[in-house]
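As you look at this complex, bear in mind that one protein chain is not there, while each of the others sits in place.
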Amino acid sequence: MKQIVSILLVAAIGILIFSALYFSDETLKFNEYGNVNLDDRVSEKYIDKSVNGNTEEIIFGETQNAESGSANMVTSVVVNYRSFDTLGEVTVLFVSALGVGLLLNGKRKRKNLKDAPNFILKQGARIIFGIMVVFGVYMFIHGHITPGGGFPGGAIIAASILLLYLSDDEFRVKLSAAKAVESTAGSLYVIVGLLGIVLAGYFLQNFLPTGTVGEVISSGVIPIVYMLIGLKVGSELSSVIDGFLTEEVEG
Amino acid sequence: MIIAGNILMVIGGVFLLLGGFGVLRMPDVFNRIQAGTKATTLGAFSLILGVGFVHPQWLLKLILIIVFIAITNPVGSSVLARAAYKKGAYQYKKEGEERSEVK
Amino acid sequence: MIQYFSIVLMLVGIYGLLSQRNVIKLIAALNIFEIGLNLFIVSIGFVKDGLVPILTSNNESSAMLYVDPLPHALVLTSIVIGVGVTALALALAKKMHDKYGTYDMDEMGGK
Amino acid sequence: MKKGISTFLALWAIWILIAGFNVTEIILGGAVALILAFIVSKYVNYSFGFSIVLGALKFVFVYIPVFIYKLVIANLDMAYRVLSPKMPINPGIVKVPTEIKNDFGKLVLANSITLTPGTLSLDVEDGHVLVHWVNVKGSTEEEYKKEISKDFDKILGGIIK
Amino acid sequence: MINIIVFSLIGLGVLFALIRLIAGPSSFDRVVGLDTLNIIITAAIVMIALVLESSLYLDIALAYAILSFLETVVFARFLEGKQ
Amino acid sequence: MDFILSVPAIVVGLFAAAVLAYLLTKANKILGALITVLGSGAALAAMLMLKGDINSVQSLGALGFKLTDYGWFFSVLMLLIFFSVSFFNLYWMKKIIHPAAYNFLYLVALAGTVGAFTAKDFIGLFIFWETIVWASMFIIPFGKSRNASVVYYAFSAFGSLSMLFGILYLYSKTGSFDIQYVLEQASMNTTYALVAFITIGIAGLVKIGVFPFHLWLPKAHGNAPDTFSPILSGGLVKAGGFAAFLAVIVMPSYKVFASNALFLGRELAMPVPNYILVFLGAVSIVVGTLMAIKSEDFKKLIAYSSVANGGYIIIGIAIADSLSVGGAFMHMFAHALASAAAFLSAAAVVHRTGTTKMSELGGLIHRMPLTYLVYLIAIISMAGIPPMSGFISKWMLFQSMIGKGMVFTAAAAFFGSIGSFLYVFRPLSAVFLGQLSPKHESVKEAPFLMQVPMIGLSLLTLLFGVFPNIVLRFISDILKTAGLDGLTLNGLVISGTNGQLNPSLVSLIFGIGFFIALIIFIIHPKSRKVDLMDTYTASEFIYTPELLHYSYAFYAPFERLYENAPSTEKWYAALIKKIEEAGQLVSYTFFNNKPRIIVFWMVCAVIALLWGGSL
Partner (left out) sequence: MNTSFIILLIAVPLGAAFLSVLVKKLGKYFLGAAIGFNLAASGILAYDYVSPVIYEIGGFKPPYGISLVLDEYSLLGILLLNVVFALIAIMACKYIKKYEVVLSVALAALNGVILTGDLFNLFVFMEISAIAAYILTTMNKNIKYTFNYLVLGTLGSGLLLFGIAVIYNMFGSLNIMDIQNRMAIISYPVAGALVLPLALIFTGLSVEAKLLPFSGWARGVLKDSNSLVGTLIVSAFSAAVLLAFGRLIDSLFVMSDSLLIVFTVVTVGTLILAEIAAFSKKNLREILLFSSIAQSGLVVALFLQGLKSAALLVLINNVISKMILFTLAAKIGEDNGTDKLEDLKGVFLKNKVLGFGFTAAAMSLIGLPLFFGFIAKANVLVSLFEANNIWLPMVILIVSVIEGAYVVRMLTTLWNTGEEGELAKAEDAKQYKLTNKVRLTIIITIAAIAIVAAGILPLLQMNDWFNFDILSFLTDGLGGV
């Protein structure tokens, strides 16, 4: 009965959504998949890096001092045009991690699974860990020229920590160190924003030269911010992982 | 070079297919792992190397991926297989065969 | 197609929320809903024949046709928010399990 | 110290593999590897000495060819078994002894066993590798070892002390 | 042409692994299916890099390989520790 | 005109006195109570001195004050009541839970009353009107019931919010709050007039306690502190008459709605809306009378009698000719004095005995003869018997009803008068006559400062019963400014539609009759005294002697006649129960600890929004 009601409701809401999106006879319509003209969207200027009036074509490896130096346009949006959202998103993770810490508080010890980690895993992890960490760092430092970025980079680092937790019953992150990294990185993000006010005029405004599009050393504050984000995300997720893989000590 | 690459890629594709098929066909968890791991590892090696023949400038990164797979794939399989073993997963036995199991 | 699928995923998530009473399953349902939503957002940024919005030595000019980078940025944010919420939800689930010894919301009693 | 340096070098090498071989990346990678080496050297197992050069050469030119050969054989074998309608298998789990003492060596051995014909390492416990074998032959540990790991054991023993 | 052949082969492999993932029967079987699926997909991403002539996908492939390995380990350890 | 002696000064002064009373009570309770006496007395004196300033306009910030003649009339009446009652405050300080707050709120209520009657603008009227409401709402629970305060507030809020609706509606249409101007404008547009009539009318009906809004009176009057019941019953309910007067006469709706509607083939004497008021008034008379007869509690009984008397007042205003409206005004005046006096005597009884339950009392005439006399005069006035002022007003109202040929209404009013004999006699006999309870053997007459206002009010009742034209002349002026004809007053004689009345002569005759009766009573041999509780039946000891008290279930046989009649009280109780059940249902349905339930509602709502929105 419950199932039937649920299915009916879901069907009803599904029909309403589908008919509104795809079977509407209104003049103004939802643009169907792929059928988009970017000239009608603000994103056009993100691609051309022309928010502040640039009319030049942006060429990989050639254009210099564009308003956002990132070859990765998503990164341009994430760390330049909509960096404020990103600060917010960093805050979400920050406060969630804090909440997890508050909920699973108390003096804690490692929670061990029934069986000790397999020898093969334990030894394998000690090799894979290095690759993961380096790759994580690579990702957040190259966020402006590759598909990476602070969040995936940080997530990879946290994943490497998770691997250590799973492969070693003794392992624990030094929470105080994680907190310190997290806090410093977060504060520095805000400070980068404030430096924007002081050095360029607006909060989070880029105040470094943006260099040549496509080069490793380019894009102004982007690599710095992404590094901070990477460290912050990595340390936050690590402490979340610690929260779940440890248990309260009796008494 | 490119032809060699293409051949390697096709071979890789065949082994990946075989890996999938082995996982589907084998009768118990352990044999499935065996089939999956070996075939896919070789398949991936071959395919990635083939790509490296076509794009030599990517070679370093491709080697890293190969190394990574070479390490992780057997490790993953072992972890999974041991877990299955410890939890007493079903083991296929050839009809009529009796053998003392290691404890 | 992918867009229809994304909406269906959202609906599946809603169905889960409507029919489940297990805390973990509810969290899973929320996640399914979020995945569907994120997929939907990505799909509205897709431009037919558009390139990945990263300038490379092959796609070197901004004058080429790229897909909309904005939804990708939004989705990135949305995913991270989802991760944060999920972590918190799981911590709550753990705490609730410690307290009530069950993951079943109905067995936790109270009004 | 030795461990730190070897970790640094290993991380740097990984960086270069990922980021490519150009001046900026090498310098950047060096810096990153240096910082990371301080933090992660405790958790990784990249310790090697100067004999690494010889070892690496042996590893590349002796071990890897053997390994690839075995791997190909393994796959052909597996393909045969998978594709054959009768599925000629006789699976079981056996213990295989090993002389290798070094952790890294044991890992490579175990992985090698996994990737070679019909066998799958489950775990390594004091001097034994626990192996799932698709087609069990023989009945003693020495027989198992002869069938499964003798070649690797010998080669790896020569490379890794 | 080669691409089509390779992708067809890979596609079939994915299909088989997917069937195992869905069919089970035990949780271990599903994880085996998933693990196999993941490595085939990793290889597929490398193929995509080739087709799209973009090395960017190699990063994605590596990231995918990392996460899929971790996924297998997590599931395995979870199943192992389950009462 | 000087600010020192002006309406705003009185209002501000009363507010200041309220604060002062609060502070002084903290130091010394009696001192604080004394401020209520002095404050209300000074305000009364000031208001009397302002008689010459009628129609003057003053302002206090944005609040305008205009001293209309009817406003002055009401203000003086209220001040008189408050002043009289304030003497009792001196004795109640120890009995009240929050003495300082009581004194404060007492004067705030008074300030609100004066402000409401003298406001130039509707908004001022409303603000002061609500001030009265909240001041009283806080005082009532100092008595015996917190629930009474809630009931009081709910009814009052219904009335005053109805008024607010009208005021603001008319403001948005006319752009003004000026009472005179707005009502003029409203009288030129049937819709506006109807809104004004209904909204302000409802405010009046609720305040004066006309059926079906009468329920709060017995609740609030019956349970309020004993010193505040006379304020409510004698004073504040009359504000309802004020509102009704605004809606019917000042507007003037009887002209706007002038209709020749037919009812049972006869042309109606009044517009339909007025008829509705008359009908409600008539029902109130009947219901109030019947309920009063039934009441076991002395104070509730008087409260129900106020309901009945409210009915007379509303009928008088609704008929809207000069005799009826004049009668209504006179009735408000007479009833204010009488019911205040009655409640004060009740308060005096409580002060001495500690109870208002009639079954516990009896024979107090021997211990509190003066209180008895005050009560007697008050009930004679309330019952409309000469030579008290209540007789004059009822006579005028009857004249008007008969003149309009309103037979049924007159019948109801007549029933009310007969009924009032029944209910006023009951406390008279139960409390004062009969046997004195042994408990009350040592009871003394009310203290002197209590006697002062009681005697004062009684004398005024008598005075205006014998010489009503003193008041009626002023009332006549009010009627003239309101656009009605004046009353026909010649010397001591009042002219009605079909007869004349010389109250002084009537009084003289009654006085002689009373004197003869008194002589007979004195010379007639007394009956033997029996102890009240000397009741044994076949050697069974009686555990609940009060049930055998002769005043218990006094009119039981009569009450049985209407015990199954529909009860508004029950109806309201059922309504409240339904609302509470609905609330519980809302809380139970939408607020749940099961996620799937709350998600269910959310999904339902989204479906409703999408579906409804795309219709």
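Every chain is named by a letter (A, B, C, D, E and F) in the order it is written, and numbering of its residues begins at 1.
The definition used in the following text is that a residue touches a chain if its C-beta (ideal position, glycine included) is under 8 Å from a C-beta of that chain, and two chains touch if they have at least 3 such contacts.
Since this is a predicted model, take the numbers as computed values, not measurements.
**Student:** Tell me the shown chains the invisible chain touches, ordered by label.
**Tutor:** A, C, F
**Student:** Any idea which of F:Gly41, F:Gly403 or F:Pro595 touches the chain not displayed?
**Tutor:** Result: among the candidates, F:Pro595 touches the missing chain.
**Student:** Hey, which of A:Leu8, A:Ala116 or A:Ala180 is the one touching the hidden chain?
**Tutor:** Here the residue in touch with the unshown chain is A:Ala180.
**Student:** Tell me which residue among F:Leu14, F:Ala33, F:Ile123 or F:Leu361 touches the hidden chain in the full complex.
**Tutor:** Of the listed residues, the one touching the omitted chain is F:Ile123.
**Student:** If the missing chain were put back, which residues of chain C would it touch?
**Tutor:** Its contact residues with the unshown chain are 10, 14, 17, 23, 26, 30, 33-34, 37, 40-41, 44, 70-71, 74, 77-78, 81, 84-85, 88-89, 92-93, 95-96, 99-100, 105, 108, 110.
**Student:** Please output the residues of chain F touching the missing chain, sorted low to high.
**Tutor:** Its contact residues with the unshown chain are 60-63, 95, 97-98, 123, 126-127, 130-131, 133-134, 137-138, 140-147, 149-150, 153-154, 157-158, 161-162, 164-165, 168-169, 171-173, 223, 579-584, 586-587, 590-595, 597-599, 601-602, 604-606, 608-610, 612-615.
**Student:** So which bits of chain A touch the chain we can't see?
**Tutor:** So the residues of chain A touching the unseen chain are 16-17, 20-21, 24, 26-31, 36, 40-43, 45-46, 51-52, 67, 80-85, 87-89, 91-92, 94-96, 98-99, 102-103, 179-180, 182-184, 186-187, 189-191, 193-194, 196-197, 200-206.
Quick note on the criterion: only the chains that are shown with their structure count from here on.
**Student:** Going only through chains that touch each other, what is the minimum step count from chain D to chain F?
**Tutor:** Tracing touching chains, the least step count from chain D to chain F comes to 2.
**Student:** Tell me, which chains sit next to both chain C and chain D?
**Tutor:** Chains touching both chain C and chain D: A.
**Student:** Computing the C-alpha centre of each chain, which chain sits at the greatest distance from chain D?
**Tutor:** Farthest chain from chain D, going by C-alpha centroids: F.
**Student:** Considering B-E alongside A-F, which chain pair is linked by more C-beta pairs in contact?
**Tutor:** B-E
**Student:** How many angstrom lie between the centres of chain C and chain F, each centre taken as the mean Cα position?
**Tutor:** 67
**Student:** At least two partner chains per residue is the criterion; list those residues in chain F.
**Tutor:** In chain F, the residues touching two or more other chains are 596, 600, 603.
**Student:** Going by the contact rule already set, what residues in chain A reach two or more other chains?
**Tutor:** Counting only residues that touch two or more other chains, chain A contributes 2, 5, 9-10, 13, 17, 115, 118, 120-121, 124, 127-128, 131, 135, 146-147.
**Student:** Enumerate the contact residues on chain A facing chain E in the complex.
**Tutor:** 113-115, 117, 121, 128, 131-132, 135, 139, 146-148, 152, 156, 159, 162-163, 166-167
**Student:** How about chain D: which of its residues touch chain B in the complex?
**Tutor:** Touching chain B from chain D are residues 14, 16-18, 20-21, 71-72, 74-75, 78-79, 81-83, 87, 89-95, 110-111, 114-115, 118-123, 130, 132, 134, 136.
**Student:** Give every residue of chain C touching chain F within the complex, in rising order.
**Tutor:** Against chain F, chain C makes touches at 14, 17-21, 26, 105-106, 108, 110-111.
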